[in-house]
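Structure first, then comments.
The other protein chains are all here in position, but one chain of the complex has been omitted.
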Amino acid sequence: MSGAVILHVAANVSEWTSRHHSLTFAAAPETSWLERAPLLARDALTGLLPESLRWFANSLIGIGVILGAFGLLFAYLTLAERKILGRIQNRPGPNRTGWFGLLQPFADAVKALTKEDIVPHAADHVLHFLAPVVLVALSLMGFAVIPFGRELIAVELDAAVLYFFAAGAATELAVFMAGWASHNKYSLLAAMRALAQLISYELPLLLSFVPVVTLAGTLSTTQIVAAQAGWTAGFIPHWYVLTPWGLAGFLIFMVAALAESNRSPFDLPEAESELIAGHLTEYSGFKYALFFMAEYFGMCALSAMAVTLFLGGWQAPCAFLEWIPSYAWFAIKLLTLLLGFIWIRATLPRLRMDQLTRLAWKFLVPLALINLGNAAFWSLTASWTGPLQLARWAIALLVVIGPFVVLGRTLSTGVGPRTYRYAT
Amino acid sequence: MNLTLAIISVLILGSAAVAVSLRNLIHSALLLIASWAGVAVFYLWAGAEFVAFAQLLVYVGAISMIVLFAVLLTRHSRSELTVAAPALSRAIAAILAGGAVFCVLASAVLKTDFAARPAAAVPPTITVRELGTQLMLSHSAAVLVVGVLLTVALLGAIVLAASDDSKKGDAP
Partner (left out) sequence: MSTLHACLLLSSALFCVGLITALSRSNTILVLLGIELMLNAANLNFIAFWRFNPSAAPAAPATGIVFVLFAIAVAAAEAAVGLALVIAIYRHQKNIRLQDATRLKG
């Protein structure tokens, strides 16, 4: 009942604020110097060049910044993961190299670079070399279409989301090349298993963002971020994650992203207790570090895409927090998602291969399809106002929660009342 | 003729030609995938971005997987990955036939005088939104039929490739 009152009040307030312009501050956020600092810096650098070379220099600077920023993020993410995993497991994590272990990533890099690079004699040398290179290249290509800030996007494409997932789909090829080129029966078997996992989870991944594209009306990432602009009553953002279908879509996307980047609890392909290291068994030294890097880049790219599609991109959650620049909001949201990934790794046990594929095909795909119908219903009933808004929310929430509970129970313990067995 | 078009042509034709003449089946498949990626680059050069990404997603991301799985599932042992080169007479007959077809097609192309597009310098651009509208309005029947076709093909492929209960599948 109180929920109904709150929604009613919120609807009235939003109507009032939209009629009498929203809160504004002295400097509109688009022009504050902090917001425009990256663009001003870039223009200062490229202003030294003639006009014709400027777009090329802009691209190079964009590429350099993305490589540098995400390289550094990768390095410190490995450290953060080990520290956080350690603390959750009641131990300190790396703290010997430098203050609080802050130089650990560089120590790891030195170790990886100086290790002997062993290639099996019968291995396919060209493919063995190409596999990690292709994997890292394709994982990095996904960052080109992510809007990091208000006008900070490397390439503005009309079909940006499709490009992102095409680059992701092509990484499966590199996994196969790695497993095949090692000339190792078990590596090949593990590569087949890894491929089965990647293919299975590609479908929920692709299906979960289709409602977002439908409701935003575009495949371009900047326009999807722009479609989530605005606030109701000044403090409730219009992000898609705050709608029933958006929440379901976001959760499905996150689970599928965990599986696509071979992250625990879906890290069967590369866990140490499974066929040694799976398709990476015959890789040592820097190539192994490259595979590792590709996995983290994939994780960061998928999280960044989730931020763009569901969490409103670089937009602030409240109108009066807009003074924090857009790229800072993007970074905060991205780091939150990445820390969520690390937390899940520390908490959940690994899934077996058949449990993994069963989860994808029997649970996530039907839920994603039902979510698509739910989003269509949401879009068609956008004109319902007043008490019908409550009905709209109630129906949408029911369509999210109902199938989830029914499918989940049917697949595991059945829909009857739960029976508990205790050791006696 | 553009330099870009020349480079793209060399990539596409080169990888395709080498792919079909190699003995190692996996190398053939991988070079063919490079050829498909080259075709996607051609689409990008022509300004059809959506089709280029769709080509990458479908061909390089999915069909390549099917081909590689099929190659690995249809051999007795690792040594059987080398395919026999065709008999010389057969190869020559095929090259003659292919060459004849190419000559016919090339002469047809070169003899036709296409009036150049009035604004050929400006490539036609189509936004994804327009494309979606066209697909859903004018071509909606075709979209539904292709959906049914894909479902039927998927089910048929699963039924055909599903292993019998009497014997186990071959290990790779």
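To keep things simple, chains are lettered A and B as they appear, and every chain counts its residues starting from 1.
The definition used in the following text is that a residue touches a chain if its C-beta (ideal position, glycine included) is under 8 Å from a C-beta of that chain, and two chains touch if they have at least 3 such contacts.
Remember, it's a predicted structure, so these values are computed and weren't measured experimentally.
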{"item": "Missing chain: touched chains present in the view", "value": "B"}
{"item": "Hidden partner interface residues of subunit B, rising order", "value": "1-2, 5, 8-9, 12-13, 16-17, 19-20, 25, 28-29, 32, 35-36, 39, 42-43, 46-48, 50-51, 54-55, 58-59, 62-63, 66-67, 69-71, 73-74, 76, 83-84, 86, 90-91, 93-95, 97-99, 101-102, 105-106, 109-110, 114-118, 120, 123-124, 126, 130-131, 134-135, 138-139, 142, 146, 149-150, 153-154, 156-158, 160-161, 163-164"}
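Basically, only the chains that are shown with their structure count from here on.
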{"item": "Subunit A partner contacts - residues on subunit B that touch it in the complex", "value": "26, 30, 33, 49-50, 53-54, 56-57, 60-62, 64-65, 68-69, 72, 127-129, 172"}
{"item": "Residues on subunit A engaged by subunit B in the complex (per definition of touch)", "value": "127, 157-159, 162-163, 165-167, 169-170, 172-173, 176-177, 180, 185, 188-189, 192, 195, 199, 202, 217-220"}
